[in-house]
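A quick write-up on the structure given underneath.
Yeah, one chain of the complex is gone here, protein chain that is, but the others are all in their spots.
Entry: chain A
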Amino acid sequence: MVSLFPLTLTEGLVRRRGRVIMGPVSLTVEGRGLTVLMGPNGAGKSTLLKALHGIERLSAGRLGHGCPSDQSHAAQAFVFQTPVVLRRSVAANLAYPLKLHGVGRAERARLIEDWSARIRLSDRLDQPAARLSGGERQKLATARALIRSPQLLFLDEPTANLDGRSTREIEDLLRAARDGGTRIVMATHDFAQARRLADDAWFMMNGRIVETGPSPQFFDTPTRSETRAFLRGDILE
């Protein structure tokens, strides 16, 4: 498959109801690793993730890929803050993106078996996904996003509101995916999680990227005063 990278956002800006809610932001996403996106509520994290994914209409600027743009979607996946669970069985949820891309029956069965085992839902494949708990839904959404081995995966606060055990399970999935070569960009509010997972970090405020840097330096010795205040836990306006 052709590489999606480098994925570049150039002077990207999103305006809604006359207000700039993100940007201008210029960023390049390449190759490997896991990037953590941090920042106060309303900073524009979700908007930036969607813009990079190509599902947020840019008011200005442009988004570019290393491959033709009609192939760029198939190489990416997005796990939304409130995971979308189809009103179908667990197995049918996992099968959905595979069917869309014409993956054959035998290969589908193999992948569903494999991924349902990884999220420990093998014995509940035939149950309606609507009956799963919050943590199980999030695991299902994450597995459904990973099942086609995307080159790039976005997650928007994937473990907000989850208990410790579900959080650990999601983190394990993400580490395995990253080590398997999937580039990950995720927004999180959880500092400890950010330190555990990040290869590098972006800090965002008022719609703009304020600071970026590799972990652990980003967390230990941030250069900007806003970043320091945020990481100290001061409330930022």
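Criterion: a residue touches a chain if its C-beta (ideal position, glycine included) is under 8 Å from a C-beta of that chain, and two chains touch if they have at least 3 such contacts; residues count from 1.
Simple rule for what comes next: contacts and distances are computed from a predicted model.
Novice: What does the UniProt entry say the missing chain is called, choosing from "Glutamate synthase (NADPH), homotetrameric", "Transketolase subunit A", "1,2-phenylacetyl-CoA epoxidase subunit B" or "Tungstate transport system permease protein"?
Specialist: Of the names offered in "Glutamate synthase (NADPH), homotetrameric", "Transketolase subunit A", "1,2-phenylacetyl-CoA epoxidase subunit B" or "Tungstate transport system permease protein", the one UniProt assigns to the missing chain is "Tungstate transport system permease protein".
Novice: For the chain left off this view, which of A:Val84, A:Ala109 or A:Ala176 is in contact with it?
Specialist: Final answer for the missing-chain contact: A:Val84.
Novice: Among A:Val2, A:Ile55, A:Ala109 or A:Ala176, exactly one should touch the missing chain; which is it?
Specialist: A:Ile55
Novice: From the list A:Val2, A:Ala60, A:Leu100 or A:Ala176, pick the residue that touches the absent chain.
Specialist: Selected residue, touching the omitted chain: A:Leu100.
Novice: What is the set of chain A residues that contact the non-displayed chain in the whole complex?
Specialist: Chain A touches the chain not shown through residues 53, 55, 73-74, 77-78, 80, 84, 86-88, 96-97, 100, 128-131.
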